[in-house]
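Input: a single structure, listed below in structure tokens.
What you see is the complex with one protein chain gone and the rest in place.
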Amino acid sequence: MSRLDRRKFLKGAGLIGGIVAAQAAPPFLREGLGARPIKWGSIHPTTGPYSTEAFDQVEGVKIAIEDVNKEGGVDGREVKLLFRDDQFKWDQTTTHALDLIDNHRIDFLAGSMVGPEEVRLNEFSRKRKIIYANYPQHIMSTPGNAKKMSPLFFTANTTPYQLCASSLTYIAKNNLGKKIHCVFDDYIWPKMFIPAFEKLTKDFNLTWNANSSVSWVPFPTSMDYSATFPRILKEKPDVVYALNWGQRQVAFVKQAREAGLDKKVKIVLGATEITMPEAAGLGSYEGFNAAMMWHPSLASKYPAAKTLNDKFLARRKRPCSSYGMLAHDLTRLILDTAKETKLYKRRDHFKLAKVLEGKKFQYSKGVCEIRPCDHVCISEVFVMRGKSKAEMKDKFDHIEVIGSSSGEGNTVSCEAKGLKEPASERRA
Amino acid sequence: MPILETKSLSKHFDALVAVDSVDYSVDSGELRSIIGPNGAGKTTFFNMIAGDLLPTSGQVIFDGADVSEVPAHERSHLGIGRTYQITNIFPKLSVLENIRIAAQSRKMTFNLWSTVPSHKELVEKSDQILERINLTEKRDELAGTLAHGEQRYLEIGIALATDPKLLLLDEPTAGMSPEETIQTGEFIKGLADPLTVVLVEHDMEVVLGISDKITVLHNGAFLAEGTVEEVRANAEVQRVYLRE
Partner (left out) sequence: MAAGGVEFSEFVQHLFLGLVQGSFWVLLALGLSIIFGLMGIINFGHGAFYMLGAYVGFTVSDLIFSPFLGPNAGFIVALASVPIVMFALGMVFERYVISRIYNTENERFSGVLIMFGMSIFLPDFVRLLWGRPGKPFNIPPMFQFSLFKTGTLDITAYRSFTIITAAILVALLWVLIYKTNLGMMIRAGTNNNTMVKVLGINVSRIWRLTFGLGIALAGFSGVMIAPLFAVDATMGELILVQTFIVVVVGGMGSFIGPVIGGLILGQLWALTPLVGRTQYVVQNWTGTVIGPDFWEKASDILLFIVMAVILLLRPRGLFGQEGAFD
């Protein structure tokens, strides 16, 4: 029986104790010394109804981070993606955000798909003073939300107003008709288009009225748009402007085609995504117009768009959607700006925000700019045309870009909103 | 040769002894009655024969085979048919269908997708039983709409349709008027031989006229057995029934 050497024992105990302590310690302590990576904490609903789009977002973020790391990282540090799936459940959004901020000490908060997630992450950004890269549509831009918007909130996405402006500009310029009738799903997103319609139809001298020119469709259970068609046929509008998304848009397109509505009026979809014509079938969008924030065919115009789309095709066997592009471009913008200025630490986020405000940037589409007063991304919005079956080059080639509009004219101005100083200076 | 035998059949519910070591034997073709005051253990004894309860100890021997541990639905296939104290029929099915479904349960090879009237021998058999229980005129009515007495007959009809060798009737005249009771007594008498019938009754008068032999249970134990006259003359039986 050998006696246990005291020194050896202490060594061993210390080692075990150290391992135990390291396991129990918060993750940020476990990394020890050396160049601490920059952590990009990103929350996406990759389970649930928007999983297609959410996976595209994640892919966009991954590509952006890989490219930044390939170019040497930020301040010599590696950027690390901490991705979380909130399963399209808002309590999970909150749980993951808390975990990422408190336990993992992330440097940037990112993600989300829809309004309720955006609202929650915006609150974290405001209270914890961390930059939030927001991927869904900028609902914080609506005048009522200006005070709630975190000064560290950034997005590359458009506002409902910008989408609406591009479609109505196209309708007016191409004389598609004077009388507009809307088919809106009854929830918050289409309702955000009403103020835009009220102002822009007057500016463009179009016939439209909030009371008599909108058919509301119950949301989300009712999916038969045919019930709105008799009224539309009676109203005899020149243009039907529809706002619906995902499988609901697919249903609308099929039903409009079945009823022959497309032969009587011009149909404009307020927004669409490449997955929808794919689910509706070959040539299903023929003759329809739609607004989009981006389309993979822009690869022929912008080299960066081509690079991004090629990577997407290689990895996911399908073209990049605007979700992928928006997530990619915003991630790139923030990391590249952090690299240039070395302002990536949490305590420097307000300084970084100041730099981002008014910054012009170009990645996958034309030059964009983040407007200081409300962080609206002044960027191009594209008008699309559905191709016939014969025109399609491959199975993803359903729609093509036929025009675009951009500039501050597509937005509610800072003056109209009553906002003067840059958002980063409106510190509560 | 006895068709049914029990050997020291007992049932305990925790500390309560419901049936205490009863030896019982019924010959083929007999019409037998089991009587006794409330709580005598008649229904418990009965349920052990039918298989709705399994005995704590002792044996049930049916047709020469030990069936003590055989579940009720298998005993049904072996030839034990029964009715319940509380009427147990299919109220939302027609009278014919009630009989028919029981007749069908004996014939597992028939085609499920065929129509109800398509199996001729089943229809004929059902009609014969309806004739016997005197419900031919009501064959297409919903069973739930029948009068109480008719429902009791229907229940017996259901049991008959399963081709039993032994028919167990649990208080068949419960809830019936005096005239109906007499009629039913006669009807049951008509069933016996070749069929073996065992009925449980609370009311002694019902069984007196029709039974070959009467068995009296008291406090879960065997008290007396014999013909009507023998049982009537039994001092123990008189004491039990008079004290009640």
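Each chain carries a letter (A and B) given by its place in the written order, and its residues are counted from 1.
The working rule: a contact is a pair of C-beta atoms (placed from the backbone, for glycine too) under 8 Å apart; a residue touches a chain by one contact, two chains touch by 3 or more.
Predicted, not measured: the structure shown is a model, and the values here were computed from it.
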Among B:Pro91, B:Gly190 or B:Gly209, the residue in touch with the chain that has been omitted: B:Pro91
Contacting the left-out chain in the complete assembly, out of B:Lys42, B:Arg100, B:Lys138 or B:Arg152: B:Arg100
Absent-chain contact - pick from A:Leu81, A:Val214, A:Ala242 or A:Leu352: A:Val214
Where the missing chain touches chain B, by residue: 72-74, 76-77, 88-93, 97, 100-102, 104-105, 108, 110-116, 119, 158, 162
Absent-chain interface as seen on chain A, which is shown: 47, 49, 51-52, 55, 186, 211-212, 214-224, 226-231, 233-234, 246-248, 250-251, 254-255, 258-260, 275, 278-282, 284
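FYI, only the chains that are shown with their structure count from here on.
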Whole-Å gap between the CA centroids of chain A and chain B: 76
